[in-house]
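The complex appears here minus one protein chain, its other protein chains still in place.
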Amino acid sequence: SKEKESAAQKDGPKILKVRINADIKNLDPARRYSRWDDVISATIFDGLVSYKANSYDIENVLAEKFEISEDGHEIYFKLREGVQFQKGAGEVTAEDVKFSYERFRDEKTASAYSDDWANLDHVEVISKYEGKIILTEPFAPLMRTTLPLNSGVIVPKNYIEKVGLDGFTTDVIGCGPYYIDEWQPDQKVVVKKNPDYYGKAPYWDEIQFIVISDNQSAEIALQAGEVDFAEISTNTVDTFKDNPDFGITSNSDLDYRWIGLNVENPKLQDVNVRKAIRAAANVPDMITAAYNGMVEQETAIVAPGLLGYWADAPKYTQDLDKAKEYMAAAGIDSLDLEIAVADTSEYRVWAEVLQQNLKEIGINLEINSMESGTFWEIGDGDKGKDVELFAMAFQMQPDPSWATMWFTSDQVGIWNWMRWANPEFDELHKQGLSETDDQKRQVIYEKMQKLMDDDAVAIWVTNGKTYFAYNAKKCSPAMTPNNSLQFRFFSAAK
Amino acid sequence: MFSYILKRVVSTALVCILLIIFLSLLIHIVPGDPAKTILGPRATPELIEKIHTEMGLDKTPFQQITGFFLNALHGDLGTDVFTGRPITEMIMDVFPHSLILTTASLLLAVLLGIPLGIFSATHPNTIGDRILAFLSISFITIPSYVVALIFLLIFSAHLRIFPVIGLGSSGNVGDYIMHLIIPALVLSLSWVGYLARLVRTSLLEVLNETYITAERSMGIKNRTLLFRLALKNALIPTVAVLGVGLGKMLAGTVFVEIIFSRPGMGTLIMKAIQNRNYPVVQGVSLIIALWFVFANLLADIINTRLDPRIQIGKTER
Amino acid sequence: MKTNEHSSNVLQVSELDLCYRTRSMMLPALSGINFSINRGEIVGVVGESGCGKSSLSYAVNGLLPKNGQITNGSISFKGEEVISPDNSSISSLWGNEISMIFQDPMTSLNPVFSIEEQIMTAIQAQVSFNGDSNSEKREKMLKMLERVGIPDAEKHIKKYPHQFSGGMRQRIMIAIALLAQPSLLIADEPTSALDVTLEAQINDLILKLTKEMGTSVLYITHDLGVVAQICDRVMVMYAGQIVENGSVQKIFAEPKHPYTRALLEVHPGRAAGSRRLHTIKGRVPGLNALPEGCRFASRCDYSTEECEKISPAESGDVNNFVRCHNPLSGAVPEAETSNKEQNILENNKEDELIIDAEGVKVQFPINVSLTDRLNGKKPEVLRAVDGIDIKLSQGEVLALVGESGSGKTTAGRCLLRLNDPAEGSINLKGNDITNLKERALRPLRAKVQMIFQDSISSLSPRRKISTLLLEPFKIHGVKVDNPKAKVKSLLEKVGLSNEHAGKYPHQLSGGQARRVSIARALALEPDILIADEPTAGLDVSVAAGILNLLKDLKEELGLTYIIITHDLNIINYTADRVAVMYLGQFVEMAPAYKLFENPLHPYTEALLSAVSIPDPSLRGTTQRIILEGEIPDPANPPNGCPFNPRCRYSQEICKKEKPQFKAVSDDSEHLTACHFPVIKNS
Partner (left out) sequence: MRKKKNSEIGVLSQLVKTPSGLIGTIIIALLLITAIFAPILSPYDFSTQNISERLSGPTSEHHLGTDHLGRDLLSRIIYGTRIALKVAIPAVIISLFIGVLLGLIAGYFGGIIDYIIIIILDTIQSLPSIVLALVMLTLLGPSLTNLIVVMGLTLFPGYSRVVRAQVMSARQELYVDAEKALGAKPLRIIAGHILPNVVPAVIILSTMDLPAVITIEAGLSFLGMGVRPPSPSWGVILNDGFSHFRQSPWPIITAGAALAITTFGFTLFGESLRDILDPKMSGMDS
């Protein structure tokens, strides 16, 4: 039957079926919410520049020319001529570029990604195809995360002005290799090859993104041939590895996941207590139990491979003697603590392992697992002072400032749940944002991470690693090193 | 009939009002912010405020409730702030799938349960009856999610006879039905047991009635007696129970839909609760409540067809 | 003669034994039953409750309950043996040769099918209609329905059983049973759930139709009066045996078995005006403890040592025998009578009225559907009691009689304010209680008590008898020094032994339960007692016991009674005055003896003539007035005189004008509401 299938594919359209973990919410690049909004809109929209297949290297896409001024305040671009938006929505012009970028700063758009364009002053239109992006200050992440990704894509100005914001949520129009064909809420999203695409035509004629929220179900669907490509859980990697029909691809994530310690809480004010906890925690066990050992231990907030990765960071493993020393130094021999976790299996396992670890140094850890909605509120404002330990994961973009921005002192009571306030750290963060020299930035971010380490405010667990399994007889995937799936570069089985 | 329906409408309206009041109050006390829950650290204060305004969380509960009802009367249950889709549309998209799933499983239950019940009632206290009784109780008591988990593995991972994930490709009726079979079977199992027992008891009861003896004494043959004269009486309680079953369909579908990744009312409300997507929770709850009332009404009406003694309107609500 | 008998013999039962299997033992419900039924003969079966009358009918028609088993003997139908292990030979006779009418017409029709569907299903199954086309079958069905007295059958067959009254349903049952012109009809107490007037109608119908068709009837009843009226022959059953079998004339004239005689003696129809009713001591023995010798010995006034040891055999022919060691001879002696008139005069102290109710009306709201209400229909009421006056002095006994649904119970309940009067005033012992608050009424309740129609359900099911008997004292805060002794004395007062104190109500028999509720009502020594149908559903002997008790209590305690009943037989014995109710109104009121002698209202006249008297010689002699039709719906009473549609004297004026309730002759004690009272020309 496998042969028949491929035979049929030779005749009919080439269809790729991809599992997505959750339904799309909004495909408008400025108002996207989830990772799957990102992945799918990336097939529909093109920006001035983009990452090449399987890499962080940037190439021109819509831009014919793309130049950054010496002082980093201006970016000149010249568009390809004659590029058409899908579904007859007109030609791509510099006006569209201006509109696409400036709307991120517009209050009416209420973009969750407005910070991507934090330093945008305005876009100057020089001619129909030429323009300049004017910045108030140089902005290092712009080239790394804003322009090559979804915040840098071009949307049709005239069309959006015509249909209004509410008309541009799931029925979007871009100028990328695929156009949106059909959306069956909670079931699937179908994109089809854009016949008028100006660039290299993608291999797949049609991609169906099928919603399967549960990992187990997805794995079954993959085995049953109901999908061709799916994210799988670390627990089942072995099963697919042993099966020649399937290929596995994985990449370390950039996310950072940690157990935070609230330094403002009286019980944790003493750095020795925090260090004792850190020394007692058995992170490798957590990794074995929660991820079947399929991920790497994280040593600091910036992931390996990124600018700012701190290679020499200490890698903590359980050391009970040391932990007891710290406890003695703090002058306590027993303590009742509570860890707040959102109720997922992953965090629960961490907490349960930590519970067992801390028991050995006389700390009784209560696990307060709560439903995620409740969890997200506990760090708010002064309420956050009562938090003791918590398990958390933040998403990350490939620029170190994305990691450090949440732990400055003005984030206390917002996202800095450790309530760790360090003026030096704040200052360094500011510097890191406007510094454009990569080497200088590397020094800045390493230093920031050291500051965090000294104060023992977090037990870093893992950056995570995402595993995808795919039908090796059918397709061959492509993604950036941080797991951004590049469906436009997916090809036939190799 | 008319006054009966009017009465039902009034009490349904009261139920809905109370439900929405309950949910609206809940929104004001429940911890958790929809914006933060969905966006995590991306949620800026402005964005949070905007989402609150769009959800109407800045209004007083009274305004919320009245506003909700005024709109609901026009069939407008609000829009999902995150996708911008009308909630009515979101519900109408998934409702048929839940309905088909429930109906299919009830149908399966009727097709299997009633004959089994008749068999038991006509062979009381035989080995067959005892075995059926044991099986029925087992079917009734094993939680549906346990059955679902086990079926998922047996049928999909090992046997691979039936596809079980999702709804199947759209527009392909055959594929849809194939995807329906296992989930419907899982859901129907407890109903099979339940109906078998119910039919058994009520049929046995009916067979002991004087009128059955009287009819037997008129020379009516056993077959006619059983399938024509007794069964109709025995089905009256069954129909009422099926009505409740149809009305409570969500209770079962939540698990089945989650485990088999089927879109439906269960998954919709589950996700909405998790995301604190209040307008969706409200809208879905309202529809569920209305459906519940409707299903019971339907059962009542069918029962008046079956049982001439029940005069609609004279029965207690 | 012999050959003739054989050929005309429809049913022949010999040496039949029937047992019921129970967990602990086999209960011998029937033993050694011998009889036969001839073509066209109507054979009555009588006996107290539990004597095996129904079991006999089950055995004959093959509809035994699951645990029933024929252990011995034979039943042959028209010369053919019908007992077979799987019932197959008898079941082929069902509907065609043998058919049944059941006791309760309310439960013997399938509630979810229309009359037409039910009859047609039955017809389809019956071989005698095999050749007919469907329309012919329908034709026959309609004709039969007309014959049993369902007018406009075409219209009514679309209806469902619940839309018919009990009497109508029983007619329909009779129609179904006689459709195929069977040879044998088995009727198990077909009228005991019906009123006297309906009973007469139904029995007449059975008699008429079966005579026309030549159908034999096995007619089971506990009322000897009915037997005397319609049966050719009677079999008396006692504890699973036939103790006497013979022609009606002979047995009523000269009962040989002491049990037969006792049954005749206790019949209230014979007791008019007597000082004291006969009763039969003891109870029918349970099947699990049948005595060795004669089963009746322990209750028999004539029993000898032989009787207690040796079970007597049948002596005589198949259909003419007695099972007794010492058969009696001669007629049953007349009951002694006392002078009624005097009784009344003694008690009638006009000056002090203990009950004084005037113009009392009780109304129940009727659901009017909203559509009707929107169409301008006003909410209606059902006038259950429609303006009655009740005045009673100390020690007087008033009887309320009337057909079912005439409002007797409601009238009684209203006097106790269990139903609130819509109009009128109620004065009890000089207190106006018409609008009294429940709280204020409570102390008075101790002095006015009611015995409810259904005694078992008027006793709280999960309380022991002793608790129930002490409850009145608790409620009214009366201290009881020695509760046990109190319970004992109360039970003794109503003729029960102390062993019942620890039982629950459902463990009592109907008669015992009634006694307990009397004891409870009497606990606080009330002045007024309202007894609602105190003998309904009881065996005659038990009923007689209750009536004696009431009478004794009256004499002892000087109670004032209202007795509600539809059984005119018992009134003559108990009541000083009688009020006849029809559709919520009094149509006649008079001292009991005057009412019996000279009923003024046509309704009273008809009620009296429907009374069954256990004397077959009266058959055909007194002119029986059988009331046509049934009591109208009280929600929708006829215009003019409420009785006019059923009255044989009805004239134009009766349809228009409601007659006044007043004295018609110079006798101020005898009131009636009739335009044309029946005044005897004596």
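The first chain written gets the first letter, and so on, giving A, B and C; residue counts start at 1 in each chain.
The rule is short, and it goes like this: a residue touches a chain if its C-beta (ideal position, glycine included) is under 8 Å from a C-beta of that chain, and two chains touch if they have at least 3 such contacts.
Since the model is a prediction, treat every value here as computed from it, not as a measurement.
Here is the thing to keep in mind: the chain we left out touches A, B, C in the whole complex. Contact with the chain that does not appear here is found for just one residue of C:Gly131, C:Pro333 or C:Pro461, C:Pro461.
Checked against the hidden chain, the listed residues C:His156, C:Lys408 or C:Arg445 yield one contact partner: C:Arg445. Of the candidate positions A:Ser369, A:Gln395, A:Ser409 or A:Ser476, contact with the unshown chain belongs to A:Ser369.
Considering the full assembly, C:Ile475 is the residue among C:Met25, C:Ala331 or C:Ile475 that touches the omitted chain.
Per the touch definition above, the residue from A:Gln184, A:Asn235 or A:Ser476 contacting the chain not shown is A:Asn235.
Contacts to the hidden chain, counted on chain A, fall at residues 215-216, 219, 233, 235-236, 239, 285, 288-289, 292, 343-345, 348-349, 351-353, 355-356, 367-371, 373-374.
Within the entire complex, the positions of chain C that touch the omitted partner chain are 413, 416, 418, 441-443, 445-446, 449-450, 452-454, 457-463, 471-472, 475-476, 502, 504, 506-507, 517, 520.
Taking the complete complex into account, residues 11, 14-15, 18-19, 22-23, 26, 29-32, 133, 137-138, 140-143, 145-146, 149-150, 153, 248, 250-251, 254-255, 258, 269-270, 273, 276, 281, 285, 288-289, 292-293, 317 of chain B touch the chain not shown.
Operating definition for what follows: only the chains that are shown with their structure count from here on.
Centre-to-centre, using mean CA coordinates, chain B is 51 Å away from chain C. Shared contact sites, meaning residues of chain B that touch two or more other chains, are absent.
The touching residues of chain C, when paired with chain B in their complex, are 61, 63, 91, 94-96, 98-100, 102, 104, 107-114, 118, 121-122, 124-127, 160, 162-163, 173, 176-177, 180, 367, 369-371, 373. Those residues of chain B lying in contact with chain C across their complex are 1-3, 6, 209-221, 224, 228-229, 232-233, 236, 306-309, 313-314. Chain B contributes residues 30-34, 36-44, 46-47, 50, 82-85, 90, 93-94, 152, 156-157, 160, 163-167, 170, 258-261, 263, 267-268, 274-276 to its touches with chain A in the complex.
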